[in-house]
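Left out: one protein chain. Kept in place: all the others.
Labels run A and B following the written order; every chain starts at residue 1.
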Amino acid sequence: MRTFGIPRAFIAVLTRDLLLALRRRSEVVNPLLFFVIVVTLFPLAVSPSQAILQTLAPGIIWVAALLSTLLSLERMFRSDFEDGSLEQLLLSPCPPTVLVLAKVLAHWLVSGLPLLLIAPLLGVFLALPVTAMATLLFTLALGTPVLSLVGAIGVALTVGLRRGGALLSLLVLPLYLPVLIFSANAVAAAADGLPVTGQLYFLGGLLLLSCSLAPLAAAAALKISIH
Amino acid sequence: MWYWFHRFASPAYFYRFAGKAIPWLATLTGLLLLAGLYGGLVLAPADYQQGDSYRIIFIHVPSAWMSLFIYVVMATAGGIGLIWHIKLAEVIAACSAPIGASFTFIALATGSLWGKPMWGTWWVWDARLTSELILLFLYFGVIALQSAGEDKRTASRASAILALVGVINIPIIHFSVEWWNTLHQGATVSKMGAPSIHTSMLVPLLIMALACKFYYATSLLMRARVELLEREHNSNWIREALKNHE
Partner (left out) sequence: MNNLAEFFHMGGYALYVWGAYGLATVVLSYDLIAPSWRLRGLKRRLALRHTHADSVSQP
């Protein structure tokens, strides 16, 4: 019997999830399209006026990012739970927190990173000043991993339930509020030419905290859900 | 000490103990409520700025305190249940959630009723009201997760994890909301700060807070008895208890 090192197990789970995501491309692309479409609804619903859009832009982009992350969250554990491979993974000698962390990273690479790449385009749609663009990218880079990490807890708690979808958003959205408040505010402050280092430090702190605690909670939740 | 603890944590003993304690706790709650309401609504003088409308404080503030207190109790009991697999702790966590949600709702509604004469609108995105609203959402999440699963024990273990995650998040959410609120200070017309608290107001306030604590204990024991009956309906001690009409 071969023993696997923890880094190897981490990489194995990560590449496996990325491969699976590549095979099911529509599941990856749909939340991204959702993100774009939700954002384009606002100029049509509220007003195409540049001044109004500019004040709303940070909030709209961030709320849309939250919602599109919610759409893609279930993918993290659901199909593995249904075909039984999640149980097998948890039975392996690899610590479950490492497994969760690998799956979260895969989820972020597939759903968080694309948001980051497409966000500048949406910034242009919503007349966000160029000076705020870098801050928007920074907040997305720091904030979306937190969304994936905290979301992992929610998915782990609801994966065993038949209709977990609506419940998942009820559990997870209140926990997303600090990220939303600080990110949207940082972008708005940058648009006004104000310093944003404080907000970015806070987001970084949130990322560190959720990086260290969320995998533990998600692993414990998975163990409960599997029984 | 451990002997006593184990005996107390056994469902059969707790069921009987709760049955005996409920009338006493209920009486005490009633007396404290009467004293607190009399002191707050009759004896305490009107506030020189807010007039009589400030009297809502005697229900609003204790409810807001209870909403946080019960969440912490729920998370602690849930954690104990998770670690030591104590059934009673799971039951207490599960039964606390609806009571906590009720208090949170009361704090919100009375805050709104107080805000109308003070601010001129039913709702203001004031830091305290906003935090309380989010706390209500957190309670709803725990309650929804509890009732979602088919197996009661799995559901209560899952909701215990959610409650623990929530307890870590509450200070962060609270801080975020406070910070957000100071940036948008324009939204609040006047702060709903404590109106220069005087002993004639403080004493009834504390009595009401105590009454709410005892109310929680009463309601918790009543709910815990039902929950124990439901979860353990096949065990022998329940047959015995029902035969003796306990």
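List of remarks:
Criterion: contacts are C-beta pairs under 8 Å (C-beta built on N, C-alpha and C of every residue); 3 or more make two chains touch, one makes a residue touch a chain.
Every value quoted in this text rests on a predicted model; they were computed, and no experiment measured them.
Though it is not drawn, the left-out chain touches B in the full complex.
Across B:His6, B:Lys20 or B:His233, the residue that sits in touch with the chain not pictured is B:His233.
Within the full complex, the residue among B:Ala109, B:Ile168 or B:Leu210 touching the omitted chain is B:Ala109.
Of B:Leu32, B:Ile56, B:Ala77 or B:Ile207, it is B:Ile56 that touches the chain left out of the display.
In the full complex, chain B contacts the hidden chain through residues 37, 41-42, 46, 51-53, 55-56, 59-60, 63, 98-99, 102, 105-106, 109-110, 113-114, 116-117, 215, 218-219, 222-223, 225-226, 229-230, 233, 238-239, 242-243.
Please note the rule applied: only the chains that are shown with their structure count from here on.
If you check the complex, the residues on chain A that touch chain B are 150, 153, 157-158, 160-161, 163-164, 167, 170-171, 173-175, 177-178, 181-182, 185, 206, 213, 217, 220-221, 224-225, 227.
Interface residues of chain B facing chain A in the complex, by the touch rule stated above, are 82, 134, 137-138, 140-141, 144-145, 148-149, 154, 157-158, 161-162, 164-166, 168-169, 172-173, 175-177, 179-180, 183.
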